[in-house]
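This report concerns only the one structure given below.
Shown here: the complex without one of its protein chains, the others still in place.
So, chain A:
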Amino acid sequence: MAGAGGFVEADNAEAIIARIETKSSKIESLLKQYKPVEALKTALEGSPPKTLDERCKSANWIVVHRALMAIKDIEGMLNALDVEYYDILMKYLYRGLSTGDRPTCDQCLKIHEKLTERAGLGCILRCLTDTINTV
């Protein structure tokens, strides 16, 4: 269903990338202030799942990855995160695991364990079966 009904066309992708860049600078400043939880929340908000453009997705992934690696207190982070973001976070965790990069995978596995305890297997299922809203 390329480019039809509800999906963002290539020209709007520029707008999204610009938005992601502003988000990225905000996140950098939050991380400098030792607020990694806030940073992750900002990164996950406004994730553009309904765009087919790979550049948008990659751009957003870089931002989320930066925030994810900075997290030390996983429990605290999950406490502060709203339930509706669990599914999106799980999708990014799997994207992280697919990179094969050791530190990224370590971090993603740690978060995955805690997130599964909270959100249950249904969360994982939703990531696996959702082929339309991918990150």
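Here are some notes:
Throughout what follows, a contact is a pair of C-beta atoms (placed from the backbone, for glycine too) under 8 Å apart; a residue touches a chain by one contact, two chains touch by 3 or more; residues count from 1.
The definition used in the following text is that contacts and distances are computed from a predicted model.
The listed choices are "Autophagy protein 5", "glutathione transferase", "Ribonuclease-III-like-domain-containing protein" or "Actin-related protein 2/3 complex subunit"; the UniProt protein name belonging to the chain that is not shown reads "Actin-related protein 2/3 complex subunit". By the touch definition given at the top, chain A reaches the unshown chain through residues 87, 105-106, 109-110, 112-113, 116-117, 119-123, 125-126, 128-133.
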